[in-house]
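All protein chains but one are shown at their positions in the complex.
Labels run A, B and C following the written order; every chain starts at residue 1.
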Amino acid sequence: MSHYLTKLETSITAAQEKKDLLLMTHIVLGYPNFDDSLRVVEDMVEAGVDLMELQIPFSEPMADGPVILKANSEALKGGATVEQSFELAERITKAFDIPFLFMTYYNILFCSGVEKFVERCDNIGIQGCIVPDLPPAEGLTYLEAMKKHELAPVHIFTPNTPASRMRFLSDNSAGFIYSVARKGVTGKDTAFNDEIGEYLTKCRNATDLPLAVGFGVKSKEDVDFLRGKADIAVVGSETIRVMEREGVSGVKPFIQTLVA
Amino acid sequence: MSHYLTKLETSITAAQEKKDLLLMTHIVLGYPNFDDSLRVVEDMVEAGVDLMELQIPFSEPMADGPVILKANSEALKGGATVEQSFELAERITKAFDIPFLFMTYYNILFCSGVEKFVERCDNIGIQGCIVPDLPPAEGLTYLEAMKKHELAPVHIFTPNTPASRMRFLSDNSAGFIYSVARKGVTGKDTAFNDEIGEYLTKCRNATDLPLAVGFGVKSKEDVDFLRGKADIAVVGSETIRVMEREGVSGVKPFIQTLVA
Amino acid sequence: MRNTGYYSQFGGAFIPEILVPTFDELETAYLQAKDDPAFWAEYLELMSTYSCRATPITRLDNLSEELGGASIYVKREDLNHTGAHKVNNVMGQGLLTKRMGKTRVIAETGAGQHGVATATMAAKFGFDCTIYMGAHDVARQRPNVFWMEQMGAEVIAVTEGSQTLKDAINEAFRDWVTNMDNTHYALGTACGPHPFPEMVSWFQSVIGTEARAQMLERTGKLPSKVYACVGGGSNAMGLFSGFMDDDGVELVGVEAGGRGRGTGQHAARLAYDDATIGVAQGYKTFFLQDRDGQMQDTHSVSAGLDYVGVSPILSHLHETKRVRFEAANDNEVVAAMQTTVRREGLIPALESSHAFAQAYLEAPKLSKDDNILINMSGRADKDIFTVADAIEDPKWREFIINKAKGYQQGINQ
Partner (left out) sequence: MRNTGYYSQFGGAFIPEILVPTFDELETAYLQAKDDPAFWAEYLELMSTYSCRATPITRLDNLSEELGGASIYVKREDLNHTGAHKVNNVMGQGLLTKRMGKTRVIAETGAGQHGVATATMAAKFGFDCTIYMGAHDVARQRPNVFWMEQMGAEVIAVTEGSQTLKDAINEAFRDWVTNMDNTHYALGTACGPHPFPEMVSWFQSVIGTEARAQMLERTGKLPSKVYACVGGGSNAMGLFSGFMDDDGVELVGVEAGGRGRGTGQHAARLAYDDATIGVAQGYKTFFLQDRDGQMQDTHSVSAGLDYVGVSPILSHLHETKRVRFEAANDNEVVAAMQTTVRREGLIPALESSHAFAQAYLEAPKLSKDDNILINMSGRADKDIFTVADAIEDPKWREFIINKAKGYQQGINQ
């Protein structure tokens, strides 16, 4: 199974004609509440973000570090449901003209019914999904449904993924590849150095898909480092940190510094 | 070894010519202090007591019940020594013309040197010893020394001593036999009933020595019950109780009610 | 595409991509060890010299007579070094860790039993050791934390989520995804991603293998029923595996009924109808979760059974009806523990007492010719704080209050 062309990939390619490095950000839906989530998306899009991950909160976010972890559990404490996440996501995709993906854990799909979940993604204009605890081997139904709906299943490359497995992952992906630039969970520091350069070359060689690079991107400097090495810079935990430190209104200026 | 005649036995026989039942009392030397011990002896003799046990305090009085136990440990806390006990005993035997015995545990003899201890008893006019944790089998040196000094080693009959052992104990005793009228430690209640009558008959049959009966004697009624069955009634813990309740001055009136 | 580690629809390995090579390495090491008779021999030697395998079986003479039915036998995992069956698994994983050339182990722990076992193994093998434990549990289970620290382990209080066992598991995975190069995660029960359920069950199978032979030797026949409590499922899998092919032996798994059916305050995933199939913590099984798939709070008097998921192998055996699942509630469990202590002088852990409670219910219905076997997965003497609270002992409270006063006045009394 080789990857298929998706709307997501097409949008990325189109955007790249204007910019050499796109910016993807991440929020947790319902954190600190759904209204604020919407406001943050608005600000991000206005600040020039190119695509966004919308995380549907889950009680056991095993691959997430402390910042996103806390956002997940606060959202759930606030009563966030999957239904509300879909509703908000639908408003978002209608309102803003950039690609949005869902990021969540497999149980959310599984309990909704995988096919139903994917179909609904399609219906509300979500263009792809990142499901960090669903390796392709466990995700046949998911992959088929995504393909059927021409949505992008995004998989993850890591520094200890062998080249052969990168190719396998790429074959099972669409839209882009999410390449994590360090070991560990989300939100930890990464030193952007030559070693990473080599790693990214290895990633490039393993896939034809655009390459998003994430984990630990925090500053314009980090973003600039990625220029020429990646297609998309991902800023995840740091925006949540900014929001927590400076309030929702702090997010826009922060993003603006990154894309400046 | 059959028992030998001692000054103690002779005194008892002599006293019995005037009274059908003698009274033996018990104090712990140095409790509450040595001065009071002396005063209590004085009062008891005046009240008509016929012979007395002077207990040299020991830290592990295994055969004594709570009242005498406490008296032992209070005396030791007050600094009572074996030397002081001997000194006071000497003053007592010089001052009062009734037979006095030492009651103590074997370690007191052992640590003094058994022969030295016995010799000193003799020197200061102590007529016999009761050593409740020293069965004849363990007390050869002691028995020989006592015999040599013509002092009375008093042994104990109990309700579960077989007749043959009673005879053996009697053979190793002199002065009198101490017959305990119940199981258990000193100072507990005994119901003076027919069963005890039978038991005392058994004791009588096993020895030619005078019979002292103790444990739990508390009142004139108890004393009267023993009349005709025993030669000596022993009042132990109860006088200490009286002293604790009513002070040293309460002892004399109490003894007087018993001998009235 | 690899698709191993399934027991009918349950199991699998739902793991972050970064751990895939680590799991491949682990599975390979595990399969090689399993194929190597020298490995199992080394394991048995270790368990018979460092712990006291074979653990005996004890007949409950008094209760068998009093209850008036079957003869009740008990497999004495409480006699193991560190006081529970957990050490069987941990020592096996210790040997594997050595084989893989790793120098650090991490583990989750709820009540602290698995944490103590892992810290012990790390001390013995000379590994560095980090134990993840929900902050609530750290506060409640200080004695176990104390011993883990004495063993040289670092105990990290997990302040995320519900601050209990499942959160400790998540946190251990988070450590692992960072430190997989030198670190092995010694998962404590027959749950988690493949190969853990199978591998933990394999190490624990020593219980069932011994018990089967011992019952035959002692009674000349197999037991009619065998009982084990079910938290994650490792002691149950360990015992049951010995009798899996003996059709005449009924296997009974006893879960934490907590405050009872219908209260929502329990941890009965298979005995009650509240759990549904889901995927979390790396594997697919029955979970106590809401309709969205969010894990729910569970409750049990015994921390070791207080868990949202259950071994995928047991979910499978539940569906095939090879194992019958029951739940004992908190009150029944405390009563069963007290009866066992008072009448037999055995102190079953509150976890194990679930199995006792169910066995005591069923023994009278069997005949004198029947024998039943209970897995005493651990001893409760280390859980005195929990037990004393469960039975609300006023003298214990007084003791603690006085002890605290002494500390506040600066006296070790």
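Operating definition for what follows: a residue touches a chain if its C-beta (ideal position, glycine included) is under 8 Å from a C-beta of that chain, and two chains touch if they have at least 3 such contacts.
Owing to the predicted nature of the structure, the values given are computational and were not obtained by experimental measurement.
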| item | value |
| --- | --- |
| Shown chains that the omitted chain touches within the full complex | B, C |
| From B:G78, B:P136 or B:G250, residue that would touch the chain that is not displayed | B:P136 |
| Listed residues B:S37, B:T161, B:T207 or B:S237, member touching the removed chain | B:T161 |
| Residue among B:I108, B:A174, B:A206 or B:M243 that touches the chain left out of view | B:I108 |
| Residues belonging to chain B that touch the chain removed from view | 58-63, 65-66, 69-70, 73, 76, 81-83, 105-108, 110-112, 132-138, 140, 155-162, 165, 169, 180, 183-185, 188 |
| Absent-chain interface as seen on chain C, which is shown | 48-52, 55-59, 61-62, 76, 79-81, 83, 119-124, 126, 139-140, 142-143, 145-147, 149-152, 338, 341-347, 381-382, 384-385, 388-389, 392-393, 395-397, 399-405, 407-408, 412-413 |
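Here, only the chains that are shown with their structure count from here on.
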| item | value |
| --- | --- |
| Distance from chain B to chain A - Cα centre to Cα centre, in angstrom | 97 |
| Touching two or more other chains - residue numbers and ranges from chain A | none |
| Where chain C touches two or more other chains at once, by residue number | none |
